[in-house]
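All protein chains but one are shown in place.
Up next is chain A:
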Amino acid sequence: MNNRLYGNLIFELSKPGRRGYSLPKNEFGHHEVPAKMRRNEDAKLPECDELTVVRHYTNLSANNFGVNNGFYPLGSCTMKYNPIINEEIAALPQFAALHPLQPEDTCQGALQVYYDMQKALSAITGLEEFTLNPFAGAHGELTGLMIIRAYHQSRGDLKRTKVIVPDSAHGTNPASAAVCGLEIVEVKSTAQGVVDVNDLRGLLDDTVAAVMMTNPNTLGLFEREIPEIQKLVHECGGLMYYDGANLNPMLGVCRPGDMGFDVMHINLHKTFSTPHGGGGPGSGPVGVRKGLEQFLPVPKVEKVGDRYRIVTSNDQNFNVHVGEFFGNYAVMLRAYTYILTLGKEHIRMVGPLATLNANYIKEALKDVYELPIPTVCKHEFVFNGLKDKSTGVTTMDVAKRLLDYGYHAPTIYFPLLFHEAMMIEPTENESKETLDEFIAVLRKIAEEAKATPEDVKTAPHNTPTGRVDDVLAAKQPILTWKQLSN
(Lines give C-alpha, C1' and ligand atoms only; values in the text may rest on other atoms or scores of the structure.)
Protein backbone atom coordinates (compact mmCIF):
# COMPACT_ATOMS: atom_id res chain seq x y z
CA MET A 1 0.00 0.00 0.00
CA ASN A 2 1.37 3.39 -0.99
CA ASN A 3 0.47 5.53 1.98
CA ARG A 4 1.40 8.83 0.40
CA LEU A 5 -1.14 8.24 -2.33
CA TYR A 6 -3.74 6.54 -0.20
CA GLY A 7 -3.57 8.65 2.90
CA ASN A 8 -3.89 11.99 1.11
CA LEU A 9 -6.67 13.72 -0.72
CA ILE A 10 -6.11 14.33 -4.41
CA PHE A 11 -5.88 18.06 -3.57
CA GLU A 12 -2.95 17.39 -1.27
CA LEU A 13 -1.07 15.64 -4.08
CA SER A 14 -1.45 18.68 -6.32
CA LYS A 15 1.67 20.50 -7.61
CA PRO A 16 1.03 23.90 -9.24
CA GLY A 17 1.45 23.74 -13.00
CA ARG A 18 1.62 19.95 -13.26
CA ARG A 19 -0.48 18.52 -16.08
CA GLY A 20 -1.58 15.04 -17.04
CA TYR A 21 -2.81 15.94 -20.49
CA SER A 22 -1.77 18.07 -23.45
CA LEU A 23 -4.47 19.60 -25.58
CA PRO A 24 -4.19 18.75 -29.29
CA LYS A 25 -3.23 21.42 -31.78
CA ASN A 26 -6.06 23.88 -32.30
CA GLU A 27 -7.45 23.45 -35.81
CA PHE A 28 -10.52 25.60 -35.40
CA GLY A 29 -9.16 29.12 -34.93
CA HIS A 30 -9.21 31.25 -31.83
CA HIS A 31 -12.51 32.29 -30.25
CA GLU A 32 -12.50 34.47 -27.16
CA VAL A 33 -15.02 33.67 -24.44
CA PRO A 34 -16.91 36.94 -23.78
CA ALA A 35 -15.34 38.78 -20.85
CA LYS A 36 -18.47 38.71 -18.72
CA MET A 37 -18.61 34.91 -18.90
CA ARG A 38 -14.95 34.38 -17.99
CA ARG A 39 -13.92 33.44 -14.46
CA ASN A 40 -11.71 35.91 -12.64
CA GLU A 41 -9.33 33.32 -11.32
CA ASP A 42 -8.44 29.72 -12.12
CA ALA A 43 -10.70 26.99 -10.79
CA LYS A 44 -9.14 25.38 -7.72
CA LEU A 45 -8.64 21.98 -9.30
CA PRO A 46 -5.95 19.52 -8.26
CA GLU A 47 -2.95 19.52 -10.61
CA CYS A 48 -1.51 16.05 -10.98
CA ASP A 49 0.12 13.83 -13.59
CA GLU A 50 -1.92 10.94 -14.93
CA LEU A 51 0.00 8.21 -13.10
CA THR A 52 -0.50 9.92 -9.73
CA VAL A 53 -4.22 10.15 -10.42
CA VAL A 54 -4.43 6.50 -11.42
CA ARG A 55 -2.46 5.30 -8.38
CA HIS A 56 -4.45 7.50 -6.03
CA TYR A 57 -7.81 6.12 -7.13
CA THR A 58 -6.59 2.55 -7.55
CA ASN A 59 -5.34 2.57 -3.96
CA LEU A 60 -8.59 4.07 -2.76
CA SER A 61 -10.66 1.47 -4.60
CA ALA A 62 -8.59 -1.33 -3.05
CA ASN A 63 -9.89 -0.16 0.34
CA ASN A 64 -13.49 -0.23 -0.73
CA PHE A 65 -15.73 -3.18 0.00
CA GLY A 66 -18.48 -4.32 -2.32
CA VAL A 67 -20.44 -7.42 -3.30
CA ASN A 68 -17.56 -8.26 -5.64
CA ASN A 69 -15.18 -8.41 -2.65
CA GLY A 70 -17.18 -10.54 -0.26
CA PHE A 71 -20.39 -11.41 1.53
CA TYR A 72 -22.53 -8.33 2.14
CA PRO A 73 -25.56 -9.32 4.28
CA LEU A 74 -26.93 -5.78 4.72
CA GLY A 75 -30.57 -6.24 5.74
CA SER A 76 -33.34 -4.57 3.73
CA CYS A 77 -30.78 -3.56 1.12
CA THR A 78 -30.72 -6.73 -1.02
CA MET A 79 -27.04 -6.51 -1.88
CA LYS A 80 -27.17 -9.01 -4.70
CA TYR A 81 -24.57 -9.63 -7.32
CA ASN A 82 -24.60 -7.29 -10.32
CA PRO A 83 -24.02 -9.61 -13.30
CA ILE A 84 -21.37 -8.57 -15.84
CA ILE A 85 -23.81 -9.01 -18.72
CA ASN A 86 -25.79 -6.04 -17.35
CA GLU A 87 -22.71 -3.87 -17.80
CA GLU A 88 -22.04 -5.21 -21.30
CA ILE A 89 -25.53 -4.33 -22.48
CA ALA A 90 -25.51 -0.91 -20.83
CA ALA A 91 -22.16 -0.14 -22.49
CA LEU A 92 -23.40 -0.85 -26.03
CA PRO A 93 -22.83 2.39 -27.97
CA GLN A 94 -26.37 2.13 -29.39
CA PHE A 95 -27.52 2.90 -25.85
CA ALA A 96 -24.57 4.66 -24.26
CA ALA A 97 -24.24 7.26 -27.03
CA LEU A 98 -27.91 8.27 -27.06
CA HIS A 99 -28.76 11.91 -26.54
CA PRO A 100 -31.78 12.71 -24.38
CA LEU A 101 -33.15 15.11 -26.99
CA GLN A 102 -32.74 12.75 -29.95
CA PRO A 103 -35.81 12.59 -32.27
CA GLU A 104 -37.92 9.52 -31.51
CA ASP A 105 -37.53 8.13 -35.02
CA THR A 106 -33.80 7.68 -34.38
CA CYS A 107 -34.12 5.80 -31.06
CA GLN A 108 -37.01 3.39 -31.57
CA GLY A 109 -35.05 0.50 -30.00
CA ALA A 110 -34.29 2.46 -26.84
CA LEU A 111 -37.93 3.49 -26.53
CA GLN A 112 -39.03 -0.11 -27.03
CA VAL A 113 -36.78 -1.18 -24.14
CA TYR A 114 -38.39 1.45 -21.89
CA TYR A 115 -41.87 0.33 -22.96
CA ASP A 116 -41.15 -3.38 -22.58
CA MET A 117 -39.45 -2.86 -19.21
CA GLN A 118 -42.48 -1.12 -17.74
CA LYS A 119 -44.64 -3.96 -19.11
CA ALA A 120 -42.33 -6.52 -17.49
CA LEU A 121 -42.58 -4.75 -14.12
CA SER A 122 -46.38 -4.66 -14.50
CA ALA A 123 -46.41 -8.40 -15.12
CA ILE A 124 -44.15 -9.07 -12.11
CA THR A 125 -46.11 -6.86 -9.69
CA GLY A 126 -49.68 -7.14 -10.94
CA LEU A 127 -50.06 -3.40 -11.39
CA GLU A 128 -51.26 -1.68 -14.56
CA GLU A 129 -48.55 0.74 -15.59
CA PHE A 130 -45.13 1.97 -14.47
CA THR A 131 -43.05 5.09 -14.80
CA LEU A 132 -39.32 4.38 -14.79
CA ASN A 133 -38.37 8.02 -14.30
CA PRO A 134 -37.75 8.40 -10.53
CA PHE A 135 -34.04 8.48 -9.73
CA ALA A 136 -33.93 6.39 -6.54
CA GLY A 137 -36.10 4.43 -4.11
CA ALA A 138 -36.90 7.43 -1.91
CA HIS A 139 -37.64 9.49 -5.03
CA GLY A 140 -40.02 6.72 -6.07
CA GLU A 141 -41.76 6.89 -2.69
CA LEU A 142 -42.19 10.63 -3.05
CA THR A 143 -43.51 10.16 -6.60
CA GLY A 144 -45.96 7.52 -5.39
CA LEU A 145 -47.25 9.76 -2.62
CA MET A 146 -47.58 12.68 -5.05
CA ILE A 147 -49.70 10.37 -7.23
CA ILE A 148 -51.86 9.48 -4.23
CA ARG A 149 -52.26 13.14 -3.29
CA ALA A 150 -53.13 14.00 -6.90
CA TYR A 151 -55.73 11.22 -6.95
CA HIS A 152 -57.49 12.55 -3.85
CA GLN A 153 -57.28 16.14 -5.12
CA SER A 154 -58.75 15.13 -8.48
CA ARG A 155 -61.83 13.92 -6.60
CA GLY A 156 -62.02 17.17 -4.67
CA ASP A 157 -61.25 15.25 -1.48
CA LEU A 158 -58.88 17.71 0.17
CA LYS A 159 -59.11 16.58 3.79
CA ARG A 160 -56.96 13.47 3.30
CA THR A 161 -53.67 14.61 4.78
CA LYS A 162 -52.57 11.62 6.85
CA VAL A 163 -50.28 8.76 5.94
CA ILE A 164 -50.20 5.74 8.24
CA VAL A 165 -46.89 3.91 8.56
CA PRO A 166 -46.05 0.90 10.75
CA ASP A 167 -43.55 1.38 13.59
CA SER A 168 -41.31 -1.12 11.78
CA ALA A 169 -41.27 0.95 8.56
CA HIS A 170 -38.18 2.06 6.70
CA GLY A 171 -37.27 5.61 7.78
CA THR A 172 -37.82 6.78 4.21
CA ASN A 173 -41.61 6.20 4.54
CA PRO A 174 -42.31 8.93 7.09
CA ALA A 175 -39.60 11.08 5.48
CA SER A 176 -41.24 10.85 2.04
CA ALA A 177 -44.66 11.58 3.50
CA ALA A 178 -43.29 14.65 5.29
CA VAL A 179 -41.58 15.91 2.12
CA CYS A 180 -44.91 15.46 0.31
CA GLY A 181 -46.56 17.72 2.93
CA LEU A 182 -48.51 14.89 4.56
CA GLU A 183 -48.89 14.13 8.23
CA ILE A 184 -47.49 10.88 9.61
CA VAL A 185 -49.39 8.57 11.94
CA GLU A 186 -47.74 5.45 13.32
CA VAL A 187 -49.50 2.10 13.59
CA LYS A 188 -48.18 -0.39 16.14
CA SER A 189 -46.87 -3.88 15.57
CA THR A 190 -48.12 -6.92 17.45
CA ALA A 191 -45.82 -9.05 19.60
CA GLN A 192 -45.55 -11.30 16.54
CA GLY A 193 -43.98 -8.41 14.61
CA VAL A 194 -46.76 -7.68 12.11
CA VAL A 195 -49.17 -4.74 11.77
CA ASP A 196 -51.70 -4.62 14.62
CA VAL A 197 -55.01 -4.64 12.72
CA ASN A 198 -56.97 -3.46 15.77
CA ASP A 199 -54.67 -0.49 16.25
CA LEU A 200 -54.97 0.27 12.52
CA ARG A 201 -58.76 0.10 12.64
CA GLY A 202 -58.78 2.85 15.26
CA LEU A 203 -56.67 5.12 13.07
CA LEU A 204 -58.71 4.87 9.88
CA ASP A 205 -61.04 7.71 8.97
CA ASP A 206 -61.76 10.09 6.11
CA THR A 207 -58.52 12.03 6.66
CA VAL A 208 -56.32 9.07 5.70
CA ALA A 209 -54.68 9.46 2.28
CA ALA A 210 -52.78 6.18 2.34
CA VAL A 211 -51.26 3.38 4.36
CA MET A 212 -47.65 2.59 3.48
CA MET A 213 -46.56 -0.99 3.98
CA THR A 214 -43.55 -3.15 3.29
CA ASN A 215 -44.41 -6.79 2.71
CA PRO A 216 -42.60 -8.82 3.88
CA ASN A 217 -41.88 -6.20 6.51
CA THR A 218 -38.52 -5.12 7.89
CA LEU A 219 -38.51 -8.07 10.29
CA GLY A 220 -38.68 -10.32 7.24
CA LEU A 221 -42.24 -11.38 8.09
CA PHE A 222 -45.07 -11.72 5.62
CA GLU A 223 -48.05 -9.56 6.62
CA ARG A 224 -50.68 -12.30 6.62
CA GLU A 225 -53.49 -9.91 7.47
CA ILE A 226 -52.99 -8.01 4.23
CA PRO A 227 -56.41 -8.97 2.75
CA GLU A 228 -58.15 -7.58 5.84
CA ILE A 229 -55.89 -4.52 5.99
CA GLN A 230 -56.45 -3.57 2.35
CA LYS A 231 -60.20 -4.03 2.77
CA LEU A 232 -60.32 -1.72 5.81
CA VAL A 233 -58.15 0.93 4.15
CA HIS A 234 -60.14 0.92 0.91
CA GLU A 235 -63.44 1.05 2.81
CA CYS A 236 -62.32 4.26 4.48
CA GLY A 237 -61.35 5.71 1.09
CA GLY A 238 -57.57 5.53 1.48
CA LEU A 239 -55.06 3.97 -0.89
CA MET A 240 -52.54 1.21 -0.22
CA TYR A 241 -48.88 2.00 -0.90
CA TYR A 242 -46.34 -0.82 -1.27
CA ASP A 243 -42.74 -0.06 -0.34
CA GLY A 244 -40.87 -2.27 -2.79
CA ALA A 245 -37.68 -2.47 -0.74
CA ASN A 246 -38.48 -6.05 0.20
CA LEU A 247 -39.87 -7.21 -3.13
CA ASN A 248 -37.07 -9.75 -3.62
CA PRO A 249 -38.68 -12.75 -1.86
CA MET A 250 -41.95 -12.12 -3.71
CA LEU A 251 -40.52 -12.23 -7.24
CA GLY A 252 -42.61 -14.46 -9.43
CA VAL A 253 -44.35 -15.93 -6.35
CA CYS A 254 -46.72 -13.27 -5.12
CA ARG A 255 -47.78 -9.88 -6.52
CA PRO A 256 -48.45 -6.61 -4.67
CA GLY A 257 -51.24 -5.84 -7.16
CA ASP A 258 -53.01 -9.05 -6.15
CA MET A 259 -52.62 -8.17 -2.46
CA GLY A 260 -54.66 -5.01 -3.02
CA PHE A 261 -51.92 -2.41 -3.29
CA ASP A 262 -52.68 0.62 -5.48
CA VAL A 263 -49.30 2.29 -5.83
CA MET A 264 -45.77 0.97 -5.34
CA HIS A 265 -42.14 1.69 -6.02
CA ILE A 266 -39.40 -0.76 -6.88
CA ASN A 267 -35.73 -0.34 -6.05
CA LEU A 268 -34.02 -1.61 -9.20
CA HIS A 269 -30.72 -1.44 -7.30
CA LYS A 270 -32.07 -3.98 -4.82
CA THR A 271 -34.36 -6.49 -6.48
CA PHE A 272 -33.11 -6.17 -10.05
CA SER A 273 -29.33 -6.39 -9.61
CA THR A 274 -28.18 -2.90 -10.52
CA PRO A 275 -25.33 -1.12 -8.69
CA HIS A 276 -26.13 0.03 -5.21
CA GLY A 277 -25.33 2.64 -2.61
CA GLY A 278 -22.31 4.80 -3.32
CA GLY A 279 -21.85 2.78 -6.50
CA GLY A 280 -25.33 3.75 -7.81
CA PRO A 281 -27.03 5.66 -9.32
CA GLY A 282 -30.30 4.15 -8.15
CA SER A 283 -33.65 3.89 -9.86
CA GLY A 284 -37.11 3.79 -8.32
CA PRO A 285 -39.84 2.92 -10.85
CA VAL A 286 -43.38 3.58 -9.65
CA GLY A 287 -46.38 1.47 -10.61
CA VAL A 288 -50.10 2.12 -10.24
CA ARG A 289 -53.21 0.00 -10.48
CA LYS A 290 -55.74 0.41 -13.28
CA GLY A 291 -57.57 3.70 -12.93
CA LEU A 292 -54.58 5.67 -11.65
CA GLU A 293 -52.49 5.72 -14.87
CA GLN A 294 -53.39 9.31 -15.68
CA PHE A 295 -51.55 10.45 -12.55
CA LEU A 296 -48.21 8.97 -13.65
CA PRO A 297 -45.60 11.58 -14.55
CA VAL A 298 -44.43 12.24 -18.11
CA PRO A 299 -42.44 11.73 -20.25
CA LYS A 300 -43.60 8.23 -21.00
CA VAL A 301 -43.46 5.90 -23.99
CA GLU A 302 -46.56 4.96 -25.91
CA LYS A 303 -46.88 2.22 -28.50
CA VAL A 304 -48.87 3.10 -31.61
CA GLY A 305 -48.99 0.21 -34.09
CA ASP A 306 -45.39 -0.95 -34.22
CA ARG A 307 -43.94 2.51 -33.49
CA TYR A 308 -42.96 3.96 -30.12
CA ARG A 309 -43.54 7.61 -29.35
CA ILE A 310 -42.61 9.89 -26.48
CA VAL A 311 -45.55 11.42 -24.63
CA THR A 312 -44.55 14.68 -22.95
CA SER A 313 -47.85 15.95 -21.62
CA ASN A 314 -50.76 14.42 -19.75
CA ASP A 315 -54.39 15.00 -20.73
CA GLN A 316 -54.90 16.42 -17.30
CA ASN A 317 -52.29 18.32 -15.39
CA PHE A 318 -51.85 16.87 -11.91
CA ASN A 319 -48.37 18.24 -11.39
CA VAL A 320 -46.70 14.96 -10.60
CA HIS A 321 -43.35 16.06 -11.95
CA VAL A 322 -40.17 14.10 -11.33
CA GLY A 323 -37.81 15.14 -14.12
CA GLU A 324 -37.57 16.09 -17.77
CA PHE A 325 -36.22 12.80 -19.14
CA PHE A 326 -36.43 9.04 -18.73
CA GLY A 327 -34.71 8.75 -15.35
CA ASN A 328 -31.51 6.75 -15.02
CA TYR A 329 -32.00 5.01 -18.33
CA ALA A 330 -28.79 2.97 -18.20
CA VAL A 331 -29.74 1.59 -14.77
CA MET A 332 -33.14 0.55 -16.08
CA LEU A 333 -31.37 -1.12 -18.99
CA ARG A 334 -29.27 -3.21 -16.59
CA ALA A 335 -32.41 -4.26 -14.68
CA TYR A 336 -34.17 -5.18 -17.92
CA THR A 337 -31.17 -7.29 -18.89
CA TYR A 338 -31.44 -9.09 -15.53
CA ILE A 339 -35.15 -9.81 -16.06
CA LEU A 340 -34.54 -11.18 -19.57
CA THR A 341 -31.51 -13.20 -18.42
CA LEU A 342 -33.57 -14.98 -15.76
CA GLY A 343 -36.78 -15.17 -17.77
CA LYS A 344 -40.21 -16.08 -16.51
CA GLU A 345 -39.13 -19.53 -15.28
CA HIS A 346 -35.97 -18.69 -13.37
CA ILE A 347 -37.18 -15.46 -11.80
CA ARG A 348 -39.45 -17.69 -9.69
CA MET A 349 -36.34 -19.19 -8.07
CA VAL A 350 -35.14 -15.87 -6.64
CA GLY A 351 -37.64 -15.57 -3.77
CA PRO A 352 -37.53 -19.16 -2.50
CA LEU A 353 -33.71 -19.27 -2.56
CA ALA A 354 -33.38 -15.92 -0.78
CA THR A 355 -35.88 -17.18 1.81
CA LEU A 356 -34.07 -20.49 2.25
CA ASN A 357 -30.70 -18.76 2.73
CA ALA A 358 -32.08 -16.38 5.37
CA ASN A 359 -33.77 -19.15 7.33
CA TYR A 360 -30.64 -21.31 7.14
CA ILE A 361 -28.53 -18.61 8.83
CA LYS A 362 -31.26 -17.80 11.35
CA GLU A 363 -31.68 -21.39 12.50
CA ALA A 364 -27.93 -22.02 12.67
CA LEU A 365 -27.30 -19.07 14.99
CA LYS A 366 -30.38 -18.72 17.17
CA ASP A 367 -28.78 -20.55 20.08
CA VAL A 368 -26.10 -17.84 20.46
CA TYR A 369 -27.89 -14.76 19.09
CA GLU A 370 -31.25 -13.64 20.52
CA LEU A 371 -34.05 -14.27 18.04
CA PRO A 372 -37.00 -12.14 19.21
CA ILE A 373 -39.46 -13.48 16.64
CA PRO A 374 -38.88 -17.18 16.17
CA THR A 375 -41.13 -17.85 13.17
CA VAL A 376 -40.15 -18.70 9.61
CA CYS A 377 -38.83 -15.54 7.95
CA LYS A 378 -38.73 -14.48 4.33
CA HIS A 379 -35.58 -12.99 2.79
CA GLU A 380 -34.23 -11.46 6.02
CA PHE A 381 -34.53 -11.64 9.79
CA VAL A 382 -33.56 -9.70 12.90
CA PHE A 383 -31.46 -10.81 15.86
CA ASN A 384 -31.57 -8.72 19.03
CA GLY A 385 -27.84 -8.87 19.69
CA LEU A 386 -25.98 -11.67 21.43
CA LYS A 387 -28.07 -13.98 23.57
CA ASP A 388 -25.63 -13.65 26.47
CA LYS A 389 -25.96 -9.98 27.42
CA SER A 390 -23.61 -10.28 30.42
CA THR A 391 -20.45 -9.71 28.36
CA GLY A 392 -21.37 -6.10 27.53
CA VAL A 393 -20.58 -6.78 23.88
CA THR A 394 -23.11 -4.86 21.78
CA THR A 395 -24.45 -5.30 18.27
CA MET A 396 -22.14 -2.47 17.19
CA ASP A 397 -19.14 -4.44 18.49
CA VAL A 398 -20.20 -7.61 16.68
CA ALA A 399 -20.69 -5.64 13.46
CA LYS A 400 -17.23 -4.06 13.77
CA ARG A 401 -15.63 -7.41 14.53
CA LEU A 402 -17.18 -8.91 11.37
CA LEU A 403 -15.12 -6.42 9.36
CA ASP A 404 -11.95 -8.01 10.74
CA TYR A 405 -13.04 -11.32 9.24
CA GLY A 406 -13.63 -9.81 5.79
CA TYR A 407 -17.42 -9.48 5.90
CA HIS A 408 -19.57 -6.43 5.43
CA ALA A 409 -21.62 -5.77 8.56
CA PRO A 410 -25.36 -6.43 8.59
CA THR A 411 -27.81 -3.54 9.06
CA ILE A 412 -27.66 -2.63 12.74
CA TYR A 413 -29.96 -0.79 15.14
CA PHE A 414 -32.81 -1.06 12.67
CA PRO A 415 -35.71 -1.70 12.87
CA LEU A 416 -36.13 0.34 16.03
CA LEU A 417 -38.40 -2.26 17.64
CA PHE A 418 -35.41 -4.01 19.21
CA HIS A 419 -32.59 -2.20 21.01
CA GLU A 420 -29.78 -4.37 19.68
CA ALA A 421 -31.24 -5.09 16.24
CA MET A 422 -29.00 -6.84 13.74
CA MET A 423 -30.74 -7.39 10.42
CA ILE A 424 -29.33 -10.03 8.12
CA GLU A 425 -30.22 -10.52 4.45
CA PRO A 426 -28.05 -12.98 2.54
CA THR A 427 -29.85 -12.80 -0.88
CA GLU A 428 -30.29 -15.77 -3.19
CA ASN A 429 -26.78 -15.47 -4.64
CA GLU A 430 -24.76 -17.05 -1.87
CA SER A 431 -23.63 -20.66 -1.85
CA LYS A 432 -24.02 -22.97 1.13
CA GLU A 433 -20.24 -22.75 1.69
CA THR A 434 -20.39 -18.97 2.02
CA LEU A 435 -23.30 -19.18 4.43
CA ASP A 436 -21.51 -21.84 6.52
CA GLU A 437 -18.35 -19.74 6.74
CA PHE A 438 -20.38 -16.70 7.80
CA ILE A 439 -22.20 -18.73 10.45
CA ALA A 440 -18.89 -20.06 11.77
CA VAL A 441 -17.49 -16.54 12.06
CA LEU A 442 -20.55 -15.22 13.91
CA ARG A 443 -20.30 -18.17 16.31
CA LYS A 444 -16.62 -17.44 16.81
CA ILE A 445 -17.40 -13.80 17.62
CA ALA A 446 -19.96 -14.98 20.18
CA GLU A 447 -17.22 -17.05 21.82
CA GLU A 448 -14.78 -14.14 21.69
CA ALA A 449 -17.39 -11.97 23.41
CA LYS A 450 -17.05 -14.28 26.42
CA ALA A 451 -13.35 -15.13 26.28
CA THR A 452 -11.76 -11.90 25.05
CA PRO A 453 -14.51 -9.23 25.13
CA GLU A 454 -12.02 -6.34 24.88
CA ASP A 455 -10.90 -7.56 21.43
CA VAL A 456 -14.49 -7.38 20.22
CA LYS A 457 -15.25 -4.05 21.90
CA THR A 458 -12.26 -2.39 20.26
CA ALA A 459 -12.66 -3.98 16.82
CA PRO A 460 -11.94 -3.60 13.97
CA HIS A 461 -8.22 -4.31 14.14
CA ASN A 462 -7.39 -5.49 10.61
CA THR A 463 -9.00 -2.73 8.55
CA PRO A 464 -7.22 0.32 7.08
CA THR A 465 -9.05 2.49 9.63
CA GLY A 466 -9.79 1.32 13.17
CA ARG A 467 -12.91 2.09 15.24
CA VAL A 468 -14.12 5.52 14.18
CA ASP A 469 -15.54 8.00 16.66
CA ASP A 470 -19.13 8.21 15.40
CA VAL A 471 -20.17 10.58 18.20
CA LEU A 472 -17.51 13.10 17.22
CA ALA A 473 -18.37 12.62 13.54
CA ALA A 474 -22.04 13.37 14.23
CA LYS A 475 -21.33 16.35 16.47
CA GLN A 476 -18.46 17.94 14.57
CA PRO A 477 -18.62 16.81 10.97
CA ILE A 478 -15.74 17.96 8.78
CA LEU A 479 -17.32 18.18 5.38
CA THR A 480 -14.78 19.94 3.18
CA TRP A 481 -11.08 19.72 2.49
CA LYS A 482 -10.73 23.40 3.43
CA GLN A 483 -12.23 22.72 6.86
CA LEU A 484 -9.75 19.88 7.26
CA SER A 485 -6.74 21.97 6.27
CA ASN A 486 -7.64 24.88 8.56
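Rule of thumb we're sticking to: a residue touches a chain if its C-beta (ideal position, glycine included) is under 8 Å from a C-beta of that chain, and two chains touch if they have at least 3 such contacts; residues count from 1.
One rule holds for everything that comes next: contacts and distances are computed from a predicted model.
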item: Hidden subunit of the complex - UniProt protein name among "NADH-quinone oxidoreductase subunit A", "Permease", "Extracellular solute-binding protein" or "Glycine cleavage system H protein"; value: "Glycine cleavage system H protein"
item: Residue among A:H419, A:K432 or A:K482 touching the omitted chain; value: A:H419
item: Sites on chain A contacted by the missing partner chain, in the whole complex; value: 413-414, 416, 419, 470-471, 474-475
